[in-house]
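Here the complex is missing a single protein chain, while all its other protein chains stay put.
The block that comes next holds chain A.
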Amino acid sequence: MDLDLLLDGLSWALLLIGSAFAIVGGIGLLRMPDVYTRMHAASLTDTMAPMCILGGLMIQGGFTLVSAKLVIILLFLLFTSPVAAHALSAAALAQGHKPLLARPDGGMELKEVDMPLTEDAEPGK
């Protein structure tokens, strides 16, 4: 068993796992009932999918500048995507999208959430 074959297999496995998680994230986006739960599904495609796919590509690239660039891309993604997710959810809440929340008896209902807006987050300012 030579090393090249092992690395190739590992990289292929990572690529396939990443693609699988991206697809599952897409399915979740369609299945979830409201904005906030859909964002949870979308965060699968934000985190696990790029981590695995870029990891697999790094193994293909070897110890080169290409891999360094892939590391930088991954870091930028991991630093910026939560900021975008937070902005999206805060905007949805500020626009009055009521989240679907679980009741103690197991059902779910739309609930008004009391969210005091900070001064600079007031819409129209």
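To be clear about the criterion, contacts are C-beta pairs under 8 Å (C-beta built on N, C-alpha and C of every residue); 3 or more make two chains touch, one makes a residue touch a chain; residues count from 1.
One rule holds in what follows: contacts and distances are computed from a predicted model.
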item	value
Choices "Multisubunit sodium/proton antiporter, MrpE subunit", "ABC transporter permease", "Corrinoid protein" or "Stage V sporulation protein AE" - which one is the UniProt name of the chain not shown	"Multisubunit sodium/proton antiporter, MrpE subunit"
Missing-partner contacts on chain A, residue numbers	21, 24-25, 27-28, 31-34, 36-37, 39-41, 43-44, 46-48, 51, 65, 68-69, 72, 78-79, 81-83, 85-86, 89-90, 93, 99-102, 106, 108, 113, 115-116, 118
